[in-house]
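The complex appears here minus one protein chain, its other protein chains still in place.
Naming follows writing order (A, B and C), and every chain is counted from residue 1.
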Amino acid sequence: MADFTYTLLIPLIPFFTFLLLGLAGHKMKPIMAGLIGTSGLGASAILAYSAAISYFWTGHSAGTPYTSIKAFEIPWLHLTDKLTIHLGVLIDPISVMMLVVITTVSLMVHIYSIGYMKGDTGFSRFFSFLSLFSFSMLGLVLATNIFQMYIFWELVGVSSFLLIGYYYYEKPSAVAASKKAFIVTRFADLGFLIGILMLSFNTGTFDFQTLTDPHGPAIAQAGGAAFMGLSLLTWSLIFIFVGGAGKSAMFPFHIWLPDAMEGPTPVSALIHAATMVVAGVYLVARLFPVFALGAPDALYVVAWIGGFSSLFAAVIACTQTDIKRVLAFSTMSQIGYMMLALGVSGYGGEEGLGFMASNFHLFTHAMFKALLFLGAGAVIHAVHSNEIGDMGNLRKFLPVTHITFLIACLTIAGIPPFSGFFSKDEILVAAFHSNKLLFAIEYLVAGLTAFYMFRLYYGIFWGKNTHYHHTPHEAPKVMTIPLMILAFGSVFAGFLPFHDLVTSDGKGFESAIDWFVAIPSVLIGVVGIVIATILYKKESAMPDRIAGSLKYLHRWAHRKFYIDEVYLFVTRKIIFRYISVPIAWFDRHIVDGTMNGIAGMTVYAAYAVKGLQSGKLHQYAFVFVSGAVILVLIFVYLV
Amino acid sequence: MSILNLFIIIPILTVGAILLTRDLKHSRLVSAIGMGVQMILSFVLVYLYLTERAAGNTATMLFTYDALWFPTLNIHYALGVDGISVAMIALTGIVVFAGIFASWKMTHLPREFFISLIILASGVFGFFISIDLFTMFLFYELAVIPMYLLIGIWGSGPKEYSAMKLTLMLMAGSALLLVGLLGIYFFSSPDPHALTFNLMEISKVRIPIHMQRFLFPFTFVGFGILGALFPFHTWSPDGHASAPTAVSMLHAGVLMKLGGYGAFRVAIFLMPEAAHEQAWIFLILTAISVVYGAFSAIVQTDLKYINAYSSVSHCGLVLFAVLMMNQTAMNGAIVQMISHGLMTALFFALIGMIYGRTHTRLINEMGGLMKVIPFLGVVYVIAGLASLGLPGFSGFVAEMIIFIGAFQHVDVFHRVITIVAASSIVITAVYILRVVGILLMGPIKNDHFLHLDDAKWYERISTISLVLAITAIGLAPYWLTNMIDYSLAPIVEKLAAIQLTSLF
Amino acid sequence: MLNEVMFYLFALVILVFSVMTVITRRILRAAVYLLFVLVSTAGLYFMLSYNFLAAVQLTVYAGGIVVLVIFSILLTSHLSERAAMASMKESLLSALATVAGAALTLMTILRYGFTPNQGADPHYTITDVGTALVSYKRDGYALPFEVVSILLLAAMIGAIVVAKKERTLKK
Partner (left out) sequence: MIQNIPLSYFLTISTLMFFLGIYGFLTRRNLITMLMSVELILNSVNINFVAFNKYLYPQQLQGHFFILIIIAVAAAEAAVAIAIIINIYRNFKSIDVENVDEMKY
């Protein structure tokens, strides 16, 4: 077995570039900073690829299952006799796959950003944050234990916060969005933390290898209802999933994701499409044996949350006009797919089809969604607007962007032979075998996806002839090359033999396309595309008429089903006005008032006693004599 | 002669030297040198402590020194440190050093200011090195009293009111504490002629349970007032808002830690049975502190008030963890004390620096400061992130140790209340980000702010030394928690033994 | 028999003039009534055959203090002046307190059975008293005598200092 200690460098290189750029970045030339960041990430990418090759192929004897390897581990914090937090590197199929995904997308985004962020005042700051994010994300996927994951989980959250709020000089909305993203995910992280606390209390370990061992203590102790009919293990996994749902923008924690689009577009591509938002999926996948063997009820929750989120987001995506928000809801919808796939999966062999499909989709989605975002970035770069209404007929001006965007749209719509077809098909098969209702939902979502993606595509590149103030021009090479690379990935990633590589128990299994499921799914994709073509290829009044006839549904979907308003109501009205303000008032007036009242009473008593000290000799003498008489009376006659 | 004596001698010498100086320039230089030496000394102490332990010295207290100074009542000047006090001393060294640099431009009565500040510091140092309850109390009072002058003379806003309030409330705490300490003294030995104030000797005695029940609330609340225990925390917002920068730093940074340290070193250590019985009451109070302080901080508009309420929340967590009475949670309490001390000192230093530039502390009047004072802005963000428990900074380490430790408690009540306390991490994020968003980001609201200078060199020293300490603990907590763990072991063993006998 | 008559006479004089002293509104008269009280007291001393004491009482009290008082009255008030008295309410309250006190004390005294010493009653001469006063042996009173001397000296100096006009005010 190959030695993987060098994989430690994969997260560490971005960390050092972060330190370098963070401390000295403002003294460098911007291009210098960009190059340092990019080359650092490039080095990580090369290491990640070599790790992947040696793990999956060269260092692996064919036919044996893939095992998880602890390449490196140091104790970081000793807690109790049983619990110690370690920092380390865990190499197994999903972490290696994630390494490839993250370093690839991140490298593309780095290269792209050199062009996209050119001339920005905070150029080096931007790259240092990108490095920080890459470091945290890599650390997250390499975590050997759940607590290390939590540590990097938080770091990922904060780098997301910093990058969304990157435009804080100019845009108050970006500040608000970054705050919202952080607080919503933080709230979900509380669930994660509680889940970790419960899990570690029950099992006495943080370590993934121990936890996910099918014969280990975590799974062995699963039985027994503890609270509301579910076992403690189930509860702790549900809490952990709450954390995952927060990061992965699952309903009802999705509200931060559309707002997060206020950040720079490369950031959206990297964090809010390809890597960070799938952390929730990765988390569930990481703990999958525990879910599948120890707490199927929790997995059931995962499946339904995922299924509902995918439908919910797809409906909203059909009505949005901001191209990045359409993509954001699309991301949410696709992650819902992945969650669902995990939720319907079983453990081991063919049973684990959903697990494989989920990771497969994660992989392909990272490629095509990053491509979509970067393409959208190129469009925004050209027309300086996010609104679909400001665009149209751009195919002549932006040929490269147009072609790559089309490829991405076909991929996400699930048209063969693009990669999306393969991964989505596996998910549908898994759902079909597990739960027919969920299958129906996903089937519908597949159609909706094709529809809204092509609505977007036609809205940008076809449609009306918009008059631009200055002619839009194609993005520079440094931006288009990453597009082409990702387009290449989107086309061919589907041919990777995922069923041999990434499976729930490490053993490969045979998988073939189930035409019974595949043909209808391609058909519904085509139907979606056709409808979109009819409605949006040429400018027409039909879409508005349809929207008018579905008045309420359209309005509700357009306003994202008013979930934001509910949150605002809860935070502004309830927490702020009915909790914090009264507490602050209570503190100032009741608690502090009591203290001041005690002080005031002392002063009052002093004034009362002060009157006795009148300075009148007679009064003193009288009191003295009376006192003496009374004392004599008491002590001589009464006692 | 133990090295610990130097911690008292150096401040005295520094004060003497300041008396000889004439103006700000000289007095601040002398103070900086004196406290710099003190800080280095505290690091040396950490080093010596670790080498001593590595050499196999297993005594509970090291570097002990004992001199009888009032034979009639058997009061000793007894010194000694374990890993916990060593850590607290290092914290104090750093914060005091940073505090001197934060008051580099103290033009009003500089000599008197620095003298009071250093007396305060020496009280704190003395408290941490004492193992005689009486000497401890003496140093405690020595630390509290200069506060009155420091706020009353050099403060701002309603300073007389705040100084009076702070001093009176802390004195009320001392009064309760004195009852507790004297009670402990009178039951420190079955032989009425062998009464002692020595902590280590008392710990070998079992104070009668009915006396413990009576004395524990006095001692715990007495220390708890200084540790901002709800509902005795209200001196904190007013006091901090009025105090000058360095005083806020020292007060929130180290003085409030005397409360937590004392609560655990005296109240729980000496009266474990009563602590065990009554912990639930105080756990509820501290959990309220934690959540309530955080909620109050959300709606405040004055930077110092925000930070003061945040201190209430964080210090509440210290007492909370202490009351959990298991090794991990207590370890977390100590780390939280150090972490909060550094963070809050950094916050107050930054607030002072920002206030010195903008002449306002109301967040609504400021905005976009990141653009004009990037250094201070970045450090403020770092402090904020540390405060909301971001990994890589000390706050995260402390909170996680506390939560995990507390959650290991066998009792369901304790685990449920841990979740309540843990929910504060969300609320903390809300108020920290609210401030960062309004204060540092967004548009600049006042043209006057366009011409602010960024941090001067002395301000950089002050902030960077604190940031370094915060990140050092955050990145490599292992050595610190190990050092504390070793010293907690005897305390926890005592707790465990006694809990068994009293429960069954 | 004569002794008894004398005793009741003195007692009557003392009580009557004591009352007069405290209730008269004319200050000078009060001083004179006080003089009568003091003189009667000296009479009681004589009756008890404490001649030296009686003599001291007459000279120091009646001769010294009362004269001093009269002088100061003349210095500070007009003869026609009527001294201010307490209000009716205050007087009644004071009377109540004093009557209660007196009643209590008298009750105590009268209920207590004193047993007078039945032994011989040695007659001390002035010589005995004088010898004991300056004797430093056992039962000698040299020390109190010295202390009182110093007290008197101090009082004299004090009185002078206090009563002296302040020069600084004049300037």
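Quick note on the criterion: contacts are C-beta pairs under 8 Å (C-beta built on N, C-alpha and C of every residue); 3 or more make two chains touch, one makes a residue touch a chain.
Note that this is a predicted model, so its numbers are computed, not measured.
The chain not shown here is in contact, across the full complex, with A, C.
Taking the complete complex into account, A:622 is the one of A:304, A:586 or A:622 that touches the chain left out.
For the options A:58, A:471, A:549 or A:613, the residue in contact with the chain missing from this view is A:613. Hidden from this view is one chain, which touches chain C at 3-4, 7, 11, 14-15, 18-19, 21-23, 27, 30-31, 34, 37-38, 41, 44-45, 47-50, 52-53, 56-57, 60-61, 64-65, 68-69, 72-73, 75-77, 83-86, 90-91, 94-95, 97-99, 101-102, 105-106, 109-110, 114, 116-117, 119-122, 124, 128-129, 132-133, 139, 141, 144, 148, 151-152, 154-156, 158-163, 165. In the full complex, chain A touches the hidden chain at residues 610, 613-618, 621-622, 625.
Note that only the chains that are shown with their structure count from here on.
Chain contact topology: the protein chains form an open path, each linked only to its neighbours in the line.
Set side by side, the interfaces A-B and A-C show unequal numbers of C-beta pairs in contact, with more at A-B. Averaging Cα coordinates per chain places chain B and chain C 70 Å apart. We define each chain's centre as the mean of its Cα atoms; on that basis chain A and chain B are separated by 37 Å. One simple way to say how far apart two chains are is to compare their mean CA positions; for chain A and chain C this gives 103 Å.
Residues 165, 168-169, 230-231, 233-235, 237-238, 292, 295-296, 298-300, 309, 327-328, 368, 370-371, 385, 388-392, 396-397, 400-401, 403-405, 407-408, 415, 418-419, 422-423, 425-426, 429-430, 433-434, 437, 440-443, 477-478, 481-482, 485 of chain B are the ones touching chain A in the complex. Looking at the complex, you find that chain A touches chain C at residues 618, 622, 625-626, 628-629, 632-633, 636-637.
The residues of chain C lying in touch with chain A in their complex are 86, 90, 93-94, 97-98, 100-101, 104-105, 108.
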